[in-house]
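Up next is subunit A:
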Amino acid sequence: MIYDFFYNLTGSQILAYVIGSLLPLFIFILPFALVAVLLERKVSAHMQDRLGPMRVGFHGILQTVADILKLIQKEDIVASPNDKPLFNLAPVLVFAGSYTAFAAIPFTSAFIGSNIDLGIIFIIAITGLVVAGILMAGWASNNKYTLLGAMRSAAQIISYEIPTILVVLTLIMITGTASLNKLSEMQSGHFWNWMILGGPGLSLTKFLFIPFMIIGFVIIYISTLAEVNRTPFDIPEAESELVSGYHTEYSGMKFAMFFLAEYANMFAVSAIVVALFFGGYQSPVGYLGNTFHLPWLIPIEQFFWFTFKGVFFVVVQMWLRWTLPRLRVDQLMAVCWKYLIPIAFVNLLIVGLITVL
Partner candidate 1 sequence: MAADIENKTTTNEKLKTEEMILNMGPQHPSTHGVLRLELQLEGELIVNVKPHIGYLHRCFEKHAEAMTYPQVIPYTDRMDYLASMYNEFGYAVAVEKLLDIKVPERVEYIRVIMGELQRIASHLVALGTYGADIGAVTPFLFCFRDREKILSLFEMTCGARLLYNYIWVGGVSHDLHHDFLRLTKDFVDYFRPKIKELNDLLSFNKIFIERTANVGILPLDTAINYGITGPMLRASGMKWDLRKDDPYSIYDKFDFDIPVGDGRMGTVGDSWDRYFVRVLEMEQSLRIIEQAIAQIPEGDVTSAIPKRIKPVVGQVYSRVEGPRGELGYFIISNGTVNPFRVKVRAPSFVNLAVINELCKGHLVADVITVLGSIDIVLGDVDR
Partner candidate 2 sequence: MKTTEEIFNLLKEKFGDSIIELKTDIPIEQFIVVNPLEIDKICNFLISDNDLAFDSLMNLSGVDDANGEKKTDESGNTQTTGGTLSVFYHLESTSLRHKLVLKASTSIENPEVSSVAEIWRVADWHEREAYDLLGIKFLNHPDLRRILMPYDWEAGHPLRKDYKNPEYYQGMKVPY
């Protein structure tokens, strides 16, 4: 829909596409990243009986803006032995990897970056790009600690994509479509139509799906947590061992890129979980727009519900970060290969059997 609007406006297809997919980047993600950084510091502070940033602006509202300004004017140190081209390319790759994922996420029924059919497969493929960026950063900083950090994060992200794909397969099997947009439309109506509760319609299979959908949700939530390097899987930037892993040597704007990429990734990942299981932009309790017959109000409400659910899961990620200690590298692999993948397989088989019924 947005695409047609730009097409009429600019007349050229490519331009419309580019602007269409770039729109979420500037209007939503950058402000979100600012808010998320402040939110994390405030949530972690109150969980630890302290106040968090209180000085810049009322109750520290402008703290992240101050951080960004500081990072912009900070000197961008590039150590002499560093491998310069790789060193400068790494943050761009990580930044690009996590932002292109937003192209396929449906914000509202009216707007989606690019409505491709293989939406979810595209997102998982793109997040693979982040691994290349991290490896580059680790290698180019010419520092033993960052090399260790990069090796660990490569192993971690790649091995945690398998459980994600398995759970996505179960969903594709049930709904028959890989496009997130169609998936969100299927989960319309009230919250009992959401995939977590067995998807639309009132058949027996719907109730049989519920336990497996919950297991699927838990697995995908844990594995996406690992993909974003959040505790308890934040080993690549384990402050206590690797002195903050692959982005130790970065400073100034490059570090800001890594930093914002991490928060954008957090939202992208929770947006995927929301789109897959919690009805994307559908509201759980019906739309005011319908009751007052104002059609233009619906997309705004949908946008509100989408961000509300997304931010809710981001806060749960933060909550996990400030509660749990960190797993060791081999335990991390054990959790993935011994626990998540077998359970995801069994889940896939059983759901397959049920759909055949």
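Here are some notes:
We take it that a residue touches a chain if its C-beta (ideal position, glycine included) is under 8 Å from a C-beta of that chain, and two chains touch if they have at least 3 such contacts; residues count from 1.
Selection criteria: all candidates are chains of the complex that A comes from, given by their letters.
Owing to the predicted nature of the structure, the values given are computational and were not obtained by experimental measurement.
One candidate from 1 or 2 touches subunit A in this complex, that being 1.
Taken together, the subunit A residues at the contact with candidate 1 in this complex read 44, 47-50, 144-145, 148, 231-232, 234-235, 238-241, 243, 322-331.
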